[in-house]
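Note that one protein chain of the assembly has been removed; the remaining protein chains are unaltered in position.
The chains carry the letters A, B, C, D and E, assigned in the order they are written, with residues numbered from 1 in each.
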Amino acid sequence: MKYIEILREGERVSEVYLCKTKQIAKTKMGKTYYSLTLQDKTGTVDAKIWDLSAGIDHFEALSYIKIDGDVTSFQGALQINIRRLRVASEGEYNPADYLPVSSKDIGQMYGELLGFVKSIKNEKLRTLAESFFVNDTEFVKEFRSHSAAKTVHHGFVGGLLEHTLSVVKLCDFYCVHYPILKRDLLIAAALFHDIGKTRELSDFPENAYTDEGQLLGHIVIGTLMVDEKIRRIPGFPAKTAAELKHCILAHHGEFEYGSPKKPALAEAVALNFADNTDAKMQTLTELFDSNAGNHDWLGFNRLLDSNVRMTTEL
Amino acid sequence: MKYIEILREGERVSEVYLCKTKQIAKTKMGKTYYSLTLQDKTGTVDAKIWDLSAGIDHFEALSYIKIDGDVTSFQGALQINIRRLRVASEGEYNPADYLPVSSKDIGQMYGELLGFVKSIKNEKLRTLAESFFVNDTEFVKEFRSHSAAKTVHHGFVGGLLEHTLSVVKLCDFYCVHYPILKRDLLIAAALFHDIGKTRELSDFPENAYTDEGQLLGHIVIGTLMVDEKIRRIPGFPAKTAAELKHCILAHHGEFEYGSPKKPALAEAVALNFADNTDAKMQTLTELFDSNAGNHDWLGFNRLLDSNVRMTTEL
Amino acid sequence: MKYIEILREGERVSEVYLCKTKQIAKTKMGKTYYSLTLQDKTGTVDAKIWDLSAGIDHFEALSYIKIDGDVTSFQGALQINIRRLRVASEGEYNPADYLPVSSKDIGQMYGELLGFVKSIKNEKLRTLAESFFVNDTEFVKEFRSHSAAKTVHHGFVGGLLEHTLSVVKLCDFYCVHYPILKRDLLIAAALFHDIGKTRELSDFPENAYTDEGQLLGHIVIGTLMVDEKIRRIPGFPAKTAAELKHCILAHHGEFEYGSPKKPALAEAVALNFADNTDAKMQTLTELFDSNAGNHDWLGFNRLLDSNVRMTTEL
Amino acid sequence: MKYIEILREGERVSEVYLCKTKQIAKTKMGKTYYSLTLQDKTGTVDAKIWDLSAGIDHFEALSYIKIDGDVTSFQGALQINIRRLRVASEGEYNPADYLPVSSKDIGQMYGELLGFVKSIKNEKLRTLAESFFVNDTEFVKEFRSHSAAKTVHHGFVGGLLEHTLSVVKLCDFYCVHYPILKRDLLIAAALFHDIGKTRELSDFPENAYTDEGQLLGHIVIGTLMVDEKIRRIPGFPAKTAAELKHCILAHHGEFEYGSPKKPALAEAVALNFADNTDAKMQTLTELFDSNAGNHDWLGFNRLLDSNVRMTTEL
Amino acid sequence: MKYIEILREGERVSEVYLCKTKQIAKTKMGKTYYSLTLQDKTGTVDAKIWDLSAGIDHFEALSYIKIDGDVTSFQGALQINIRRLRVASEGEYNPADYLPVSSKDIGQMYGELLGFVKSIKNEKLRTLAESFFVNDTEFVKEFRSHSAAKTVHHGFVGGLLEHTLSVVKLCDFYCVHYPILKRDLLIAAALFHDIGKTRELSDFPENAYTDEGQLLGHIVIGTLMVDEKIRRIPGFPAKTAAELKHCILAHHGEFEYGSPKKPALAEAVALNFADNTDAKMQTLTELFDSNAGNHDWLGFNRLLDSNVRMTTEL
Partner (left out) sequence: MKYIEILREGERVSEVYLCKTKQIAKTKMGKTYYSLTLQDKTGTVDAKIWDLSAGIDHFEALSYIKIDGDVTSFQGALQINIRRLRVASEGEYNPADYLPVSSKDIGQMYGELLGFVKSIKNEKLRTLAESFFVNDTEFVKEFRSHSAAKTVHHGFVGGLLEHTLSVVKLCDFYCVHYPILKRDLLIAAALFHDIGKTRELSDFPENAYTDEGQLLGHIVIGTLMVDEKIRRIPGFPAKTAAELKHCILAHHGEFEYGSPKKPALAEAVALNFADNTDAKMQTLTELFDSNAGNHDWLGFNRLLDSNVRMTTEL
């Protein structure tokens, strides 16, 4: 496949790409044209369809399209002038080529996660965890393929799973290290802490904030999701329910990061640290990956609020 | 009735009071005694039972007790030394004498509130409002008698109702003044904005933060309550549901005041202003009431972040 | 009239526009040319006069000019190359076509405002209000035509009047709703709260910060204006004078918004809410007007510190 | 004279003191008594008049009273039980014994200050300065005897003059050191920067915030005072007037310290530094004076936001 | 031994205590007396020596003293009136009874710590670590017995070691979990991060801020200590030296917590999380220990900025 990152000015291209966005516009002379963003897993490129009359089939944004065109340059960026376009059929492309994907095996990560679900000793909490991660197939499908973010860190297919598993493992270590922690509650809270992201962000390839996501945020959505399932489990202890919801609500740690409550339980404190540690370490990992071999200062990073660089090899 | 505010050192007293708190303690010499806080609507007073052997029946905190004792003074404050004590029977006292109560008529205020419920034109929103304010008798009872706060403003029986009605009326005026506002959504949001307080604070006479209140807060509790009832209304539009929940979540206006989202809809902005305006004006009203006739500076007020005083008469 | 918003590349244009700015520049080859910004009420457009020799009469910025030229395009934006230019005579154009104007009738709004002036019962305060709004014809002229802001909200001819009237009405409602408020003081303070803007911002068409506006700000300028007129009213009570000035000083509510004092009187608190409520609701109104029919998320709004959107129709 | 700081329990005392405050109170038994605060320049002491019937003449707070009484102790503090009391006649006491006073000579400091007034070369600014510091005898009297603060630093008779002179001298040095500074403007601004304190704080012995001081603050009061006098000087340049008022308004440097404008002119920046430098250095000077010989850490100082100590002798 | 926590009013006591502070004071009648604070590991108690004439040997603060006296009560707190006093000889008391001590074995913890020192593969870094933890016997002695804080968390003998070991272990886990981390640098930084506390806080029993601690703080002191030893290691790479010092400087993570640099390397980010996680979890551990069995809300905790409670048992 001809990936976007290797396109060069002057080339002809005939390839299937994902059409991320499609806008109808008018030239200053009043002629209608289409402005598209094409995407594969190596990046995005602008494309224009100046002549809509022939060779351009009907298509929608977020569909896979087979295009023929010329790679040109406009204001320092590449652009494809499309001459022909049709919607690609399913066998013509492999979706994995078009979306950023976790470098780790999704199936294996999910298996590990289920191991943690099973390790919860308290029956009510385990039943609750299973009601999501085992029995709710619709949820499982969403959870396995979602990103954990629009941009920032873990913004790829499987990112939500990868981040959740990493947070669970940190929490598991904390439980060994700090005896005051109640393992069942903390592991359950870690499993659930970001499930609201399955509704805050739309599915790939769009991966954008949903209307509900903008209005409520994943912290509250996740709390509502857990609250609803708890109601269906007879005899779920009210105090534990409140503690679990508290851990989800407080996991951002600070009001200014969208948590309506500050951590008030040891498990909520621990979950906040695990989430924050993983977010920052993953941010650095992705940054260093995309600057492989570069030991210079990489510029100001907003999440870390500092200029950063890789450490010198010893 | 002999109200607490008129007790004087040296008097004997024989009266029914509400026992707000009861603590078992030991003197430095090792003798067990009881330390109580007695309350009526005019204030509270400390009381001690030094001799538990005779004349002291069994009783619990938050019950009405008939006491006989002597008013003494300790470190500048009055104290009652109780000699005899028994639990009062229902006819012996009038609960209204023991709790701070709204100066307005609860029945009449509730009637006005129902008028606003009925004025909602959209059927789904009105059904939702009625499912709380008309059909849920348990909720209605709680809502009518709850305070809107532990201290600060509206901290009395009927305070939640009084504050809610006032906010609804402000919002009703805004709808006339600002045509962009959708009246049905805003009135519904105003009605619901503080219903979480029925679970965040315990009933009078305790009126203290509940465990759930500490862990989740009334903003999220109210959102959960609305979410649950919406599920039972077939065909409730998802977008309106999210907008309504957003208004509740955002009604404190700022992250640091516990709202996990900033107001993003005109109605959420308006509700935040109505709530905030009413809180501050009521705070001043209560402050001026308790300093009637005092036109001096009254000292620093934390909510207003300023020294305040009544305005000069013209 | 050929409005700027409908100009298209390639057209010839012969029209009167307001010359907002005029700069003398040199090409890299050293030739002098003029760079103008032309304005009408639909927007602005850049214009160049490359050849100053013939057909270009003398003119100044902020005058109405009749131009002949060609509409071209430079770096994605339209530009007019002017070939002929002269100052337009008064009858050739209607100023209302060139400035953003309140959609409401200025005369009618001013009439309503005078009604509130007359409703002040205290003679001294009413005399003071009349000394501005009735007797000071220079002030009245400025006040009626001023904007309330350079950009943000109410940034149009009549904006100051429209905002002031709206704030007065909110305060009038508060007085009914909250008995602690002294109506005469609050209505007077509302009338005066932004009069400093007549000196902080220059007249239309310029509508820019004046030197005095930059150095002192409208809050202090307004206080100085009121202070000066109060001195001329024999027997004006000193305490009321200080209270009125306090309300003006404190009407932004927070130090960081330029108020040197926090609201310390009930009327100052109320005025701050009325001003803030009107600013935010008007910001939303103008935003929705300029995005009519658009129910998508409209992007981050700085004043509201949130992404915003119109509410769904029920 | 028997100063308050040397009174001891068990002594009889017969002395003239300043009566700082006088409150009428009732014992728990309902008997009326007076509670006074007596003051001399060494401190204050509580006093009670339990028996109002005989030997107690009529008197008001803030008058000098001759008392006879016994020094007792109550809750760890000394207290005088007054048996006889009458208002002292003028010759019986020396006011200087009763108020904290600058250690520097007020006449000499004022002479220096007038030297700076005369050194202003610009006629309008000098005229303005003279209209306060030379011609307004009422103002001169207030200015010479006022404190610069209720507590904090320079809280003594002559403190306003001492602080103003010190700030003027710092500014004078800045003018030599930084050629961009316009000396006439800066010296004038330094002279005027705190004159509002003559109305923000009442005269000694009260030295408390006035009502106007609470409502407007010395920054705005000073600006109003200067504004009024400028109007009486024909031909005073408007731009210089605005610049001077700006320097006064901005001299606290930050919104949160009550300046409605940030310094925007070099002279305003310089004045802010001179005022701030003098405030902090004087705070340390007073702190070290009252801990003479103590080289330990003196505890947390709020203005400096740090624990502080004297520097080791080399 | 008669521990302070079990003393009761009215008892006679004859016991050795640590004299934490000694102050010479005068009664209001002018008589000299001593005011002491006595300490053992269960708490502190005030003591007075009213009669200095007989039976009171010479002694200094921070020495162990044998006292005979009576337990009385003053203003609600116990107080010992000492009649006889002498300095105790070494065999008469066990220092471990007088100081708060880590519940873990110091020798075993130090052994574990040395294991981590040895696990550093890079020779220069390991040499540096050994130059402190193996070869500098004076340092080793200080490090093993120091607290990690005056109050807050780890404020006991061995606290610095216990905290350091815990942080090292968290970092060790991070290195497994996040491959971008350079283990040698991170382990070394974790070992050194708080060594400045050996000079910021004085030894037990005083355990107070030293003068140098107040002036420089443990972050900078630790950096100076490492800097000095690095100079003695020929060929220590300059870049690694700077990175190591950076990790120490940045380990508080935020300017407002005294770090002059924000973490700019992955190891600095990780160390900051390890330190912060351990501080908060230990704070909760100590809080729960001192409230054993109490599942109520324990009140507002300043470090966690929230009311906290133990989690419910499942």
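Note that a residue touches a chain if its C-beta (ideal position, glycine included) is under 8 Å from a C-beta of that chain, and two chains touch if they have at least 3 such contacts.
None of the values given here were measured: they were computed from a predicted structure.
Contact with the omitted chain, checked across D:E15, D:D40, D:E162 or D:D184, is made by D:D184. Among D:S73, D:S89 or D:N307, only D:N307 touches the chain left out of the display. Although one chain is not drawn, the whole complex shows that of D:L125, D:A148, D:A190 or D:I230 it is D:L125 that touches it.
For chain E, the residues touching the absent chain in the complete assembly are 211-212, 214-217, 219-220, 223-224, 227-228, 231, 238-239, 242-243, 245-246, 249, 255-261, 264-265. Summarising the interface, chain D meets the missing chain with residues 122, 125, 166, 169-170, 173-174, 177-182, 184-185, 237, 239-240, 243, 261-267, 269-270, 273, 276-277, 280-281, 284-285, 288, 304-314.
One rule holds in what follows: only the chains that are shown with their structure count from here on.
Annotation: the chain A:chain E pair of sequence copies touches via predominantly the same residues, more than half of the used numbers being shared. Taking only C-alpha atoms, you rotate chain A by 120 degrees to land it on chain C; that is to the nearest 5. Summarising the inter-chain layout, the chain whose CA centre lies farthest from the centre of chain E is C.
Chain A has residues 211, 214, 239, 243, 261, 264-265 in contact with two or more other chains.
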